[in-house]
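Mind having a look at this structure? Questions to follow.
The complex appears here without one of its protein chains, the remainder shown in place.
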Amino acid sequence: MFLKNTWYVVCSSSDLTDKPLGRTICNERMVFYRDEHQHVAALEDFCPHRGAPLSLGFVKNGQLHCGYHGLVMGCEGRTVAMPGQRVKNFPEIRTFAAHEQYGFIWVWPGDPARADTALIPHLEWHNNPAWAYGGGLYHIQCDYRLMIDNLMDLTHETYVHANSIGQPEIDETPCETSVDGDRVVTSRRMYNIPAPPFWRMALRGNGLADDVPVDRWQICRFTPPSHIMIEVGVAHAGHGGYDAPDSHKVYSVVVDFLTPETETSMWYFWGMARKFKPDDAELTQSIREGQGKIFSEDLQMLERQQQNLTRHAGRRLLNLNIDAGGAHSRRVIERLLKTD
Amino acid sequence: MFLKNTWYVVCSSSDLTDKPLGRTICNERMVFYRDEHQHVAALEDFCPHRGAPLSLGFVKNGQLHCGYHGLVMGCEGRTVAMPGQRVKNFPEIRTFAAHEQYGFIWVWPGDPARADTALIPHLEWHNNPAWAYGGGLYHIQCDYRLMIDNLMDLTHETYVHANSIGQPEIDETPCETSVDGDRVVTSRRMYNIPAPPFWRMALRGNGLADDVPVDRWQICRFTPPSHIMIEVGVAHAGHGGYDAPDSHKVYSVVVDFLTPETETSMWYFWGMARKFKPDDAELTQSIREGQGKIFSEDLQMLERQQQNLTRHAGRRLLNLNIDAGGAHSRRVIERLLKTD
Partner (left out) sequence: MFLKNTWYVVCSSSDLTDKPLGRTICNERMVFYRDEHQHVAALEDFCPHRGAPLSLGFVKNGQLHCGYHGLVMGCEGRTVAMPGQRVKNFPEIRTFAAHEQYGFIWVWPGDPARADTALIPHLEWHNNPAWAYGGGLYHIQCDYRLMIDNLMDLTHETYVHANSIGQPEIDETPCETSVDGDRVVTSRRMYNIPAPPFWRMALRGNGLADDVPVDRWQICRFTPPSHIMIEVGVAHAGHGGYDAPDSHKVYSVVVDFLTPETETSMWYFWGMARKFKPDDAELTQSIREGQGKIFSEDLQMLERQQQNLTRHAGRRLLNLNIDAGGAHSRRVIERLLKTD
């Protein structure tokens, strides 16, 4: 149910310090650390000596030491040394391809030989002075595909996020969904509507009037395995909407990386990259807090939905037009799973 | 193990406000709400769109709206509307017969066609100026039949409730048990004994001396599926006991509605209806607090007993004379289950 030969986000770069980090991804317990060149290594979180988790150990001179009896594990999964032992014949442990790029640590849970860092999605806003970024992480007890459904159908904003980004015009405006190979896009454009509270805050943050009609857009882009970038924003009405000049709009990309933990749990990396007032750190913090609060409103719904689906396994659900984005994304995953 | 074609208490009337209420009863997840006529509706807690729990939604103009994507569900289990959708062919969800009466919401978890509100037990103390009522709810991790045993054998008061309503005279006085069709009655009458603390409080509350010998009675009445009304009280000794005039006694009915949640958990609605000083709200509150504290003393015992029985499934237990009330009640349930 999840692709393994692909890149998933493990954590943000700053979360991997000089200590090892343990994390379960696609049902595999992994340990991550930085070697002597600060390159990221990823291994099975299992010491070949007695099965202790290596993530309880420590890193010294770029080498991972088991915290139980001091076995030194190499980034190739072969034991390098252990006090008083000949380690040549120690069994190997699994390794995973890992890579640091665009401010995140990425892992390829499948065959390391097939891992190609060129396949890591390009994040143009990273280290780009025209952009600012802020984000966070939620651990959610649901199948990651329920979150794909959620993000590829933003009509839920009207109900789940009624006081921040929801507004009835979302429901009233049909979305358009298209598929291009492995990519799915579902988009909605609304014209001459009031701006909801979150976007009023953003307009003010960009020095723009917040009490005039706006044009609003939502362009959700799914790429496998489960990355969803959503172009969002509002422009003062009548200046071209999505294509309005920067001086009349607020433009952002909602960044969503969904990393499966188990069949019914996931890591949700969320964030927002914006293309206005990139140097305003206070604004970055306001947006991050606002977004964190909004996105937390989905958690209970998703976890309770998962419980319902677990109780009623096999029960048929509806696939409406609004679900087309999620349905097509799931179909892409299904197709890719056949050759994964 | 539980009857389904019968009425169970869901909650007190005041607990069902203008928000939907989710509750699992007899292994079914249900959602309850009030329609535009304030009538109670009960549905499967499952949105036919994507399986979200409807109980996380909201009620507007007497209609239940799913909190995820705004589907409007009718009280007949058919979707009424959804923004931008034709809903005619949406699958139906299950409905349950529900009814509000005597200050409670009642549900019939079985076949709605067989639900007859005339079968709701008559609670004469409801809205009756001669009576006052106070009560509460406990959620207990045990088979509801362990609570039937508990309530149909009050010798446990001597041990579990030693400091409030227990006294050795309960143990020393045999009980009498009789069966009349589906009804089981087990009763005990004690004469010329000291009143235990709870009853001394009640005597004082009724303006009666609390330091004189009393006659005490306990008449436990089981009716299916799991309602147990217990006439309790004390009278100053020598005035006729149970039949003493109101001026010399305190007379109450302990009200117990047991609603199965799962095989090993239950909702326990407890309360006390009294026939003295009905207008004394402070006394109602004192009694409610006292009873709540007393009844909470049973919880650990019942939950640990359940754990023991789960570990030792099939192990034979004793059915003593004191257990006759519970044993006969269980037999009534067994018999009715054959045609449920």
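By written order: A and B. Residues from 1 in each chain.
The working rule: a contact is a pair of C-beta atoms (placed from the backbone, for glycine too) under 8 Å apart; a residue touches a chain by one contact, two chains touch by 3 or more.
What you see is a predicted model, and the numbers here were worked out from it, not measured in a lab.
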{"item": "Missing-chain contacts mapped onto chain A", "value": "29, 45-46, 48-53, 56-57, 65-70, 82-85, 90-91"}
{"item": "In chain B, positions touching the absent partner", "value": "149, 153, 155-156, 158-160, 168, 171-172, 174, 300-301, 304-305, 307-309, 311-312, 315-318, 320-323"}
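The rule we apply is simple: only the chains that are shown with their structure count from here on.
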{"item": "Between chain A and chain B, centroid-to-centroid distance (C-alpha), Å", "value": "48"}
